[in-house]
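Structure in structure tokens, see below.
Here the complex is missing a single protein chain, while all its other protein chains stay put.
Let's turn to subunit A:
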Amino acid sequence: MAQTLLAFLLVNSSAKGPNLVFRWPPNPETTSRLSRPLPHEDRLELDNPWRAANHNDSPQITVEASSEATATAAEDYQWKSPSVIRDRSRSFPRSGSLPTSAVNALPEEHFFDDDELAEDPTDEYHRIFDYSTQFLAGMLCPKTSLCHQKFDLVIDNLLFIGHPVCIEDGGHWRFKREKSSSGSRGRSSVNHESMDDIKSDTSIRAYSPTGKNESSWLHMFHFVLVLDLPDSSSSASGNMSKYFDTIYKQIAFTITAVLFQEQVLSNFVELECDALGSLEAECIAKGEPFSAFMSQALQISSIASATKALFDAVKSSTMAYITLNDIPLELQLPPFLDHLLHGEDEHELDFVDHQEDEDEARLWGCDLSFGWRLPSLAPWKSLLLLEGDQELDPYINLRGPHVRPDEREHAEGLIRFLETASVTLSFSDMANLLDWDLETQIYPTVRWLVHHRRAKVVDTVHLGLKTIFTIPPKFDAPLSTLSAEFKRDFPQPEIPPLPSLLASISEASSKQSDNHFFAVVVRSKELIPLYHEVVIWLLKRDMLFTLHLRIRIVATAELKARVRRAHERKLERSRGQRHQDRVGSSLRPRDQDPAFYEVNARRPGSALFPLSPRRVHRFSRRMPSAESESSRASETHFIHGGEDDEEAITDESDDENIAWGSPENTLCPSLISDPGTASPLERKWLAAMSEGKDEHIARRFEQINQYFDGKSTDDEILHRAEISRKQLREVLHHYDEYVGTVFFGRCTDLKQHEVTNLPAPSVMP
């Protein structure tokens, strides 16, 4: 947005015709473009012999070619990104904006009937984008049937977006009363409740404007955003319309909604237009320069000053805090909106923690789901507070004297939240500590802070800095700038220069052990508090990411062979026994023994966690594993009872459901891709892995192997299974011992990814 926004315009229409009331900036300029796709940059279309012959004077040729082209073809332009053009504009004989060249290129007679021809083209009061303000205002005041809906108009490389609103048939400004009519106004899709809300709120108390505020002349007003139409070939199709739609919803619609409300309630827009109009007339009469008018306008009109503030905020990609008729407004565009316009380097996207499914996006809410690139909002993440403006510091607002007594409690709660928040504390721990509910209290607060750019969500950092970090392939600023800032913020001699620090961090991940931040960089307990600051500094600039452990289970060939052999033995045995003894079938109802349901209910996740809808969904997906566990529980139960026959029979009937497949298929190693939904055969393999293990280790493995799908991170596993890191390590260690050496280890790969092959025991029985 910062790139494409050229100007804000406020246009109105009255019986006297359309008029441009205010604009910011005073003299917006379009980026210059070539008049047609010319071989300017490297002159490739000139053939090689020609190039050879004219080797030395090619710069001159360029100039000739481009000026010639402006004279011949008026229509086609090749879009160049602003930065390119700015660099190259030196070589242009005149680097004027496009409309100049295009207008010049038209045959002179074209203007013979033009009503604005009499005007001085350098008259800043009446020219904008090389159109007369009168003409452009006319174009931006559509027919009333196109009012109260999204407006967009493209003229060559300029895009005008807005939401024109007009007076009712009876000559009054008022809210539309019926919901149905507002629906039929074509407000597209979602997120437009605000205007409807405003209406339903206010229509009762102020359906008819009071007499003193009666509007006298204003028929229509239109707050317009002028954008430089980006190159459609720079981004994937479809992105462009999302981009414009976001700008429309976040800015054009919101501003219009407030202005419309104020116009209806207090005739605000008309009064402002009056003031600006008479000021302009006065300035023209006095012969004051346009800039003088603009600076005075900013003082007398809140629309003018708000427009300027909004423009500056958008250009600097920050939040705009503006005031329209004493109504404070906070407006912003998603920080990554401009990225939609560029073919993104794929690798960069790797370091964006994509929200994997719609549920996660919903956790953030619709305002934050698009163009924000937020990591998933999960209980095992933490909050990193960013410094805000002093005057808007929530502490001051919350502690200030104007807080009402009934709000005092909330305010104190918030202060406690802000004081508790830390990168070392996960959201779930915070919820416990504050005694707040995660979903209804913690998350909304986090969302608010993130939305207002006061905080970001990061991975939890170990208190002793024993976290393994990695660095992204790109930084937002050049390393030299970052190094200088780092030096300024951390002048202590113990802290190495930034490049050395980054080098140590990036090298660490290849080590087998002692690859965490403490071992690699800090090395001394006394320095931990200081390095906490360093870590936070780096996290704020997105220069540090936590590496995560992800685990997969491999069923090795030996294991498979063992399971198969066991199965065959059982088959033989049961064949021998079956004709002797048929007790088993009568015992089948045992499966409905309530004890089994208890086993089931004690599964981690199903009972120990409060189930959010998302998790219910997750666990319902995992139901097969729940069944498997109960069936395995039944096996152990039978074994303890010493009823071998029954075990054999139960087992056999289970086996009937198992697709054993061909020996070739089952005898080469494979990944158990999602142990949570393992097939019966995979369950047999998982069970066989636990043979000969300590009972509590085996049980824990059963509990947590559903997370060994290569997707869940270590943090997630620890949180969901409610075990400690040590316990996880213990399980991994035990299931590693048979193959020993190479395999296990805290293998650390990409920031977000590691594959750890957890091998199955491969000792032959």
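In this text, contacts are C-beta pairs under 8 Å (C-beta built on N, C-alpha and C of every residue); 3 or more make two chains touch, one makes a residue touch a chain; residues count from 1.
To be clear about the criterion, contacts and distances are computed from a predicted model.
Colleague: What does the UniProt entry say the missing chain is called, choosing from "Coiled-coil domain-containing protein 22 homolog", "General transcription and DNA repair factor IIH subunit TFB4", "Nitrogen permease regulator 2" or "Exosome complex component RRP4"?
Modeller: "Nitrogen permease regulator 2"
Colleague: In the whole complex, not just what's shown, which of A:Ser506, A:Ser524 or A:Ser724 touches the removed chain?
Modeller: Per the contact definition at the top, the residue touching the missing chain is A:Ser506.
Colleague: Among the options A:Phe151, A:Trp173, A:Phe370 or A:Phe417, which residue touches the chain absent from this view?
Modeller: A:Phe151
Colleague: Kindly state which of the options A:Ala7, A:Val21 or A:Met240 is in contact with the chain not pictured.
Modeller: Considering the complete complex, A:Met240 is the one touching the chain left out.
Colleague: Out of A:His452, A:Arg541, A:Lys711 or A:Arg729, which residue would touch the omitted chain in the full complex?
Modeller: A:Lys711
Colleague: I need the residue numbers on subunit A that touch the omitted chain, in ascending order.
Modeller: Subunit A touches the missing chain through residues 42, 44, 74-76, 102-103, 106-107, 109-116, 131-132, 135, 138-139, 142-143, 145-146, 149-156, 186, 231-238, 240-241, 343, 345-347, 350, 470-474, 478-480, 483, 497, 499-500, 502-503, 506-511, 550, 552, 554, 668-671, 673, 710-711, 742-743, 747-757.
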